[in-house]
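The structure is given below, and queries will be raised subsequently.
Removed: one protein chain of the complex. Kept in place: all other protein chains.
Take a look at chain A:
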Amino acid sequence: MARTRLTQNQRKGRMGILFLAPWLIGFILLFALPIGESLRYSLSQLEMTTEGMSMNFIGFDNFQAAFTQHPSYNRVLTEAVIDMVVNVPLIIFFSLFSATLLNQKFRGRGLARAIFFLPVILASGALLGVEGGDILQNVMQSANSQQGDSMSLLKSFELERMLIESGANESIVSYLTDAVNRIYEIISRSGVQILIFLAGLQSISPSLYEAAKIEGATGYEAFWKITFPMISPLILTNVIYTVIDAFSSSQMTVLIQDTAFRTFQFGLSSAMSWIYFLCISIILFIMYSLISRKVFYYD
């Protein structure tokens, strides 16, 4: 008995690897190798010579330079991290809320869903390049780069000035206006999350709701007792996705890219991104361990 079980397990493992193999090969070649390379870059000084690149090992000098010598690295890093911590819960809340609404049956539902996904299509960068210098571009870009761009239509300068002049507490005012300024950002970053939640909502079996209905549950109860637990694995998914999305679209990435391709300090740029990467990993790890305890799996 024990023997057959073992062989079956082995067979299972082999089958699993077979299914995994094509993806894994591609992954190692195209993601794992480059990431390893970039770690090597971050520990060395890269120079362009006539024969290509030369690499000298210099230890942690690049990391030190990022913190102590670079003019704006520390500021951008803290801003990016704070931004992420504030935005992630807001985005999750908003997208779950919208997804539940969009999952109801009503006329023009497909169109409504498309509209909520629109910012993702518009912000894909490709269109921004095409749409040469007009308002659309300015709006989208200022929303993406989170800078107080004077062209932006959606910022609340006037409000802030008025409130401060009328004698309100400055820190409260700046928090409020900050939240208002974030609205567009949050909506425009929620497209993919809404989509993921929608897919999740559609995999909940209607029979559960049916049973709850027969037992006399209200819509509110049904949401908290059925929808919420059933969708909880996807809340975890979405938290991770949101962190990663914020990661790849923050000012930090722009700084890293500029360091690499404008000033050609490849080593420094790799070091910067490794530091950033470590910060995000820590945040992600904390969020993951907090949420995964609450996640419910139907079994």
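Heads up, the rule we're going with is that a contact is a pair of C-beta atoms (placed from the backbone, for glycine too) under 8 Å apart; a residue touches a chain by one contact, two chains touch by 3 or more; residues count from 1.
The rule we apply is simple: contacts and distances are computed from a predicted model.
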Among "YeeE/YedE family protein", "Phenol 2-monooxygenase P5 subunit", "Putative spermidine/putrescine transport system ATP-binding protein" or "Carbohydrate ABC transporter permease", the UniProt name of the subunit that does not appear here: "Carbohydrate ABC transporter permease"
Contact partner of the left-out chain, one of A:I58, A:V85, A:A199 or A:L290: A:A199
From A:I58, A:A114 or A:L290, residue that would touch the chain that is not displayed: A:A114
Chain A residues that touch the omitted chain in the full complex: 9, 12-13, 15-17, 19-20, 22-24, 26-27, 29-38, 41, 98, 101-102, 104-106, 110-122, 124-127, 129-132, 134-136, 139-140, 184, 187-188, 192, 195-196, 198-200, 202-210, 213, 218-220, 222, 230, 233-234, 236-237, 240-241, 243-244, 247-248, 253, 256-257, 260-261, 266, 269-270, 273, 276-277, 280-281, 284, 297-299
